[in-house]
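As you look at this complex, bear in mind that one protein chain is not there, while each of the others sits in place.
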Amino acid sequence: MQSVECNNLTKRYGSVYAVNDLSFSIAENSITGLIGRNGAGKTTLLKMLAGFSLPTSGTVNIFGQNPFNNLLVSANLIFIDDEMVLPENMNLGEILKAAATFYENWQAGLASGLLDYFSLDLCSYYPQLSKGMKSTFNMILGIAARCPITIFDEPTVGMDAAVRKDFYRALLKDYLQQPRTIILSSHLLGEIEDLLDNILLIDAGEKRLHLPMDELRSYAVGLSGNFKLLNELVKKEDIIFQQQLGKDKIYLVVRNRNIDFSAAKLKGLEISPVAANDLCVYLTAKHKGGIDDVFKHN
Amino acid sequence: MYLNADDLTPLYVQIAQWLELEILNGTLQSDEKVYSQYQLAEMFNVNPATAAKGLSLLAGENLLYKKRGLGMFVAPQAKEKIRAKRIKQNLQQLVLQVVAEAERLQVSQAELIAMIKNVEPPKEE
Partner (left out) sequence: MSLSTINLFTNVKRQLNYKLKANAGILFSLVAVQLLAALLSYNGTVSIGWGSGTSFISLRLVSGDIIIIFSLIWAFTAGLIVAANSQRYDFVFVTNRLSSNLSSVAVLFILSVGGGVSATLCGILLRVYLLLNNNSISSTYLSPYILLIGICSAVLYSLLFSAIGYFLGILSQRNKAYAVLLPALFFGLLFVEARSVGSTRHILSVIYFFIKESSLLIFALKILLAVALLYSAVILIANRMEVRQ
């Protein structure tokens, strides 16, 4: 069953297309990473999924329903982001108690256990927390609610490395106990890639890739060697990234198709895998040569 | 337990390799139940689908077999098969590399053999 389905989804602010003609679907009980650079349209997309904002055109379906202003979807979907505003006159303990009344699957024990582990005081107030502690508290809300769809938008903002690592492990452990549909957005794939079933890479509001993680790892290969030899072997449209290495050597990242690997090896070219995170960076870069391009022209 | 994130070997292959080691060193015996995908996911901090893929990789090589509703079990002779496979794939590759490096460094065959003899095998943990 599909939990999330989008067809030609578009959101326009003035003349800017924040999300442009996105179509994809997410299967029930899977973890999807929504990856994109800052301003790629991740938050805009997630807000439409959560039913917070209306598409300019196209459709969103959550459990087969339009999520906008929809109570059933709201009861079964939690959206966690760092713009969340919580009552300033309720302490963390009171907020958790309030949350417990709203969510049928709420895990009170887990929530207080996590609060304790991350040294958050039940009696402290949300506005007094540091940015990282706010993120930690939001994350606890998101995990303990156990909603069939759980959306985290850049959940680790301000968290230190140790807390981030603990957070992802807590998320995985709770997912193993109660599988659900989780969408995690991040501009960094590296720290979440092990958790993911699928990756949805967007750039300038458009879909670049939507693949199972394993396929992403074999999506491209790195080739390095003589400039001329590589040009003969590789089609121009397959080049994702290129970097000059010394006088006549070049490193290319190319689509893993139509490549004669044995011929490449015979010609003395080096073949290497490309890390998923690097690949995402290359795929969403405006210039095939990366930052080096800027310096070449000046 | 954490997998090597810098290693570009796919995670499910790393999990399969770890299970092979467990069978090789006798931690997992023939016809013994193997960890479930969920246990593996927790142990390695990975998505359970990835762990399942590691298991099915071994099942595809007939190193594991499935009992319906009970999970995966170590196939009889799995240990021997893994040993044979690893000698063929890993060890010979490694030897090839060692010989190639020795040639580059102009180390004679006799010297190389002496070096290998002097290496103390790592103690089992």
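Every chain is named by a letter (A and B) in the order it is written, and numbering of its residues begins at 1.
Quick note on the criterion: a residue touches a chain if its C-beta (ideal position, glycine included) is under 8 Å from a C-beta of that chain, and two chains touch if they have at least 3 such contacts.
Note that the structure is a prediction, hence the values are computed from the model and not measured.
K.L.:
Wait, the hidden chain, what does it touch out of the ones we have here?
P.N.:
It touches the following shown chains in the full complex: A.
K.L.:
Among A:Leu54, A:Ala108, A:Leu245 or A:Val294, choose the residue that contacts the chain missing from this document, as touch is defined above.
P.N.:
A:Leu54
K.L.:
So which of A:Asn8, A:Ser25, A:Ser57 or A:Asn105 would be touching the chain we can't see?
P.N.:
Once the missing chain is taken into account, the touching residue is A:Asn105.
K.L.:
For the chain left off this view, which of A:Asn89, A:Ser130 or A:Ser262 is in contact with it?
P.N.:
Among A:Asn89, A:Ser130 or A:Ser262, only A:Asn89 touches the chain that is not shown.
K.L.:
Based on the whole complex, identify which of A:Ala27, A:Ala75 or A:Val294 touches the chain you can't see.
P.N.:
Of the candidates A:Ala27, A:Ala75 or A:Val294, A:Ala75 is in touch with the missing chain.
K.L.:
Which of these, A:Gly39, A:Pro179 or A:Pro273, touches the one chain of the complex that we don't see?
P.N.:
Touching the chain that is not displayed is residue A:Pro179.
K.L.:
Counting contacts across the full complex, list the positions on chain A that touch the omitted chain.
P.N.:
Contact residues on chain A toward the absent chain are 28-29, 47, 52-54, 63, 69-72, 74-76, 83-87, 89-90, 94, 98-99, 101-105, 146, 148, 178-180.
FYI, only the chains that are shown with their structure count from here on.
K.L.:
Considering the complex alone, what residue numbers of chain A touch chain B?
P.N.:
For chain A paired with chain B, touching residues are 30-31, 168-169, 172-173, 175-176, 190, 194-197, 213-214, 217-218, 272-275.
K.L.:
Which of the residues in chain B come into contact with chain A in the complex?
P.N.:
Residues 3, 5, 8, 10-12, 38, 41-42, 44-50, 53 of chain B touch chain A in their complex.
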